[in-house]
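A single protein chain has been removed from this complex, and every other one stays in its place.
Let's look at chain A:
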Amino acid sequence: MKKSLFLSFGTAISMTILLSACAGDQGGGDASGSNDDTNNSGGNAEASEDQTQISFIHWRGEDTEVFDEIIEEFESENPDIAVEMNVYPSEQYQSNAQQMLRDGSVGDVFTSFPGSQFEVIRDAGFFADLTDEEFVSNFNAEAIEIGQADGQQLAVPYQLVFNMPVYNVDMFEELGIEPPQSWDEFIEMGATLQENDIQPIAFPGGDIGPNQFMNSMMMNNAPDEDIFAKLESGEESLTNDWWVSTLEDFQTLLDEGMISEDSLGIQQDSAIASVAQEEAAMLATGSYHMASLKEQNSELNLDFLPPITVSEDEAQYEGIHTATFMLAVNENSEKQEEAKQFIEYLSQPEVASKYANETGQHLTIEDVEYTSEELQDTAYWLTDKETRFQPRFFITNSSVENAVLSSIEQVLGGDSPQDAAEQAQQVVEENIE
């Protein structure tokens, strides 16, 4: 009896250990990105004994193919290094990257968004200092300033994104509409488009619309680049003119029918489809959707058309840019040298050119050769236009960011700009020190 009892108990313990081991594997899977939501690849995911394997984590699933090719080329040039790439959905990446970087086993090379994620990772001390690395000089000095803090280069942004509306150039030409230079002209443009049964702006208010369009809507209403820093320190308020007038401009777009009444229920795929099918003239997102638009309608001729919300002579900025996909080396990594070698490789103009043209992205690397048509057509925004860095990324507290975005949704939902601003300010005050 006693013997069989212990035998049963031993079996139970063994089963427990076995189950725990299975659970352990699953947990490890999460960390290494082998779960269903992540994409795990690389030129040579299994490193041989004489190779050092580094982990590269990011959120750009659409770039996996080109990164696979680049990694393969990197590995053939550097046979002693293997790169394992894990790609996470951007939302998951934004919330979980910090946890993954903690012990240094994942993310020897990692990417960061500017703004609140950069601040959190910096506070946690996960950025290795890249200041003295030679490859830093391959990047445009002005574009990588956003990756600096406390006199150190902590990360180097790779992509240069234009977060401002994209428009159908041929449609405007056919209707004889000149790109508006002032708010009055912008409203007039909307009326002309509507007279021709065209929705002026496809606005995906159900997902990224507010956080993208707010940038160009406020760029000239609040030209002070420190405005959100002042908001977070209590010096500024959302009930002041710069934000209330921005909300009033949103209300005008809604009242004038330039943004659809249903916009808060529209997702980005739907908005992209309506511009691709030429039912709408402008897509209120950014350059990163140009490739999708061209994919759905190769006849489209596209450019940017950010709204100038003031008179022509008052306008200081013509558009919005963001240096993002910030490459960095994990301070907790034991393979920092190999990780830096990989970033050095990515920063070579010929490698960067391949990445840029195959993904349809402008980059922060000097001497990149843009061969794709849409990149060439819009390259003049890099040199000839006065653009400012995306203001939203200067909000370092995500609760404050949510309050700002919610006030836009509130106005688009029918509330008055003043009420929306007051409620948002209340949330801001609840969340700042």
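Keep in mind that, in the parts below, contacts are C-beta pairs under 8 Å (C-beta built on N, C-alpha and C of every residue); 3 or more make two chains touch, one makes a residue touch a chain; residues count from 1.
Going forward, contacts and distances are computed from a predicted model.
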Complex minus one chain; that chain's UniProt name from "Monovalent cation/H(+) antiporter subunit G", "UBA/ThiF-type NAD/FAD binding protein", "Xanthine dehydrogenase small subunit" or "ABC transporter permease" is "ABC transporter permease"
Only one of A:Gln51, A:Thr64, A:Asn78 or A:Asn96 touches the unshown chain, namely A:Asn96
Out of A:Ala82, A:Val166, A:Ile266 or A:Ile365, only one touches the absent chain, namely A:Ile266
Interface residues of chain A toward the undisplayed chain are 1-2, 5-6, 8-9, 12-13, 15-16, 19-20, 94-96, 98-99, 102, 116, 120, 123-124, 205-207, 260-267, 270, 273-274, 397-399, 402, 406-407, 409-410, 412-413, 423, 426-427, 430-431
